[in-house]
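A protein chain is absent from this complex, but the other protein chains hold their places.
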Amino acid sequence: MKLGLYDKIFKPREYVLPNGKKAYKKASRAPIYLILILAMSALSVKITGFDMKILVSRIGQFFVILGEMFPPKTSVMPVVWTPLFDTIKMSLLGSVVGALLSVPFAMLASTNVCPSKVVVSIVRVMFSLIRTLPTIVIALVATLVFGLGTLAGTVAIAVFSFGYIGKLTYEEIETVDMGAFEAMQAMGATRSQAFVSAIIPQVLPFYLSNCLFNFEGNVRYAAVLGYVGAGGIGLILNEKISWREYPSVGMILIALFVTVFIIETVSRTLRKKLV
Amino acid sequence: MIKFENVGKVYPNGFEGLKHVDLTIEQGEFVAIIGLSGAGKSTLIRTINRMHDVTSGKLTVDDVDVMSLSGKQLRRFRRKIGMIFQSFNLITRTTVIKNVLTAFVPDMPWYRSAFGIYTKEEKIKALECLDKVGILDKAFVRADQLSGGQQQRVALARTLAQSPQIILADEPVAALDPVTANQVMGDFKRINEDMNISILINIHHIDLALKYATRVVGIREGEIVFDGPASGATQEVLDRIYNGKVDRDGNIQEEG
Partner (left out) sequence: MNQRIQAAYEKRPKDWVYNLITALVVVGLLVWSGSAVETSGSTQDGGQIALNVLSGIFHPDLEFLFDFSTKGVPYLMLETICIAFLGTIVGAIISVPLAFISASNLTPKPIAFAGRIIIMMARTIPAFVYGLMFIRVTGPGAFAGLLTMGVCSIGMISKMYIEAIEDLDTKVVESLDAAGCNTWQKIRYGILPQLMPNFASTAIYRFDINLRDATILGMVGAGGFGAPLIFAMNSYRWNEAGALLAGLIVLILIIEYISTRIRVKLTRG
């Protein structure tokens, strides 16, 4: 039995059986985790000013806006269609561009494809740095560089997808069964031929499935991007909110809900067929 | 002709995989290599197509020094040596025929290999190879829907499609049940006799080795301790190879 520092402080409990044999039970770690979580909660409550009383007494205010959204104003739909489709187009193009660009880098980040450890680590660090950048920050920078409009949103989504798909893809490539790759090499194929014939067929279904999943999420994300002027439905949503036209906001949200629902249903069906 | 002359292999961690191996195998022989796990059977077989490097001595295949090859020459050299693996090493997510067709990939121009475009002749040849191992009817089924024995036959068909002179088989029946193992060994035997392809096979099942192979090589701790016809593998010889643990039917002997 291996004893860590913790077990040396809190000694394992010893049980002696009637026949003289001994069994040990390590001291549980649960109290430590509990204390950590409680301490963290207490600190968080203090810093954020969380107050149950306010929440209970004023939660009604939350539903005031929600209530004002109904009945939704259907007459606003004509001005919603274009930004709604813009949002879908932004997400689609951004997802595809990001996902395609990520493939060669994902290959460089897989230890079983790229022989150089240095390259692998550099590309991986790049992927995790990109993933830490908040999408909204990328979108904001993109609006400054490319100007207001859907191009900025598309770029932001592409950058996000690049990091997200890239990471999933290299993890997928690394867990692939290398047997077929070995067989290809034994038959006299080059590394790239072996990659195309033996690894891509294994990775492709998961890659496409991840791309679809990423696209689903991006449609929702794209709705937020409009807030910083990166085009799409967020722009008009933000506008209606600041004018306090809540029935219109309700209508926009319903349109968004239906769109996301359709896209998710289609994408889920496709993903089930793939994997 | 495969010729080992005083071949040795030391792994980077210092482990000696092969020691002073001298062995000559003529075209068309059916050789079974037997020995305990870790004795060097796999190492021996994998040096022939240079999936592993030898570190001393000389290994020639048809008078070509294997260690002198590299890059394109090595790949060209590997084209005439087929290899069969214990775990089949198929692309399980695609169809049987696409697995067999990968045998043509090394000779294809890049644009065809990149998009997986095969000609009609290639497809017909792949089907013929599947027919030779008796699974023509499974050609358009996904590989992972076949049984283990059928999958190993797909691997055999893939190897046949590259028209090899030599087939190296690394524990090809270890993952199969006894009946299927016998069938696959029968396939090897038929291919060996009909097409005069040399076959080197690593095998744990002594009964199968003695039944199908014409020549048996016993290996222990990286050294060849027996080399002769299957009929010459007496109990005494097996004792030497397996440190006295196995009889001719492959049964483990009781200690004491």
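Going by the order they are written in, the chains are A and B; count residues from 1 in each one.
In the analysis below, contacts are C-beta pairs under 8 Å (C-beta built on N, C-alpha and C of every residue); 3 or more make two chains touch, one makes a residue touch a chain.
Every value quoted in this text rests on a predicted model; they were computed, and no experiment measured them.
J.: In the whole complex, not just what's shown, which of B:Lys3, B:Lys123, B:Lys189 or B:His204 touches the removed chain?
T.: Of all options in B:Lys3, B:Lys123, B:Lys189 or B:His204, contact with the hidden chain holds for B:Lys123.
J.: Residues on chain A that touch the omitted chain in the whole complex?
T.: Within chain A, the residues touching the omitted chain are 40-41, 43-45, 47-51, 54-55, 58-59, 61-62, 64-66, 85-86, 88-90, 92-93, 96, 128-129, 131-134, 136-137, 140-141, 144-152, 154, 220, 223-224, 227-228, 231, 234, 237-238, 241, 249, 253, 256-257, 260-261, 264.
J.: Touching the missing chain, which residues of chain B?
T.: 97, 120, 123-124, 127-128, 131, 136-137, 139-140
Here is the rule we use: only the chains that are shown with their structure count from here on.
J.: Centre to centre, by mean C-alpha position, how many angstrom separate chain A and chain B?
T.: 46
J.: Would you mind writing out the residues of chain B in touch with chain A in their complex?
T.: Chain B residues touching chain A: 49, 51, 74-79, 81-83, 85, 87-94, 98, 102-103, 105-106, 113-114, 116, 155, 158-159, 162.
J.: Under the definition above, what is the set of chain A residues touching chain B in their complex?
T.: That would be residues 177, 179-180, 182-190, 193, 196-198, 201-202, 205 of chain A.
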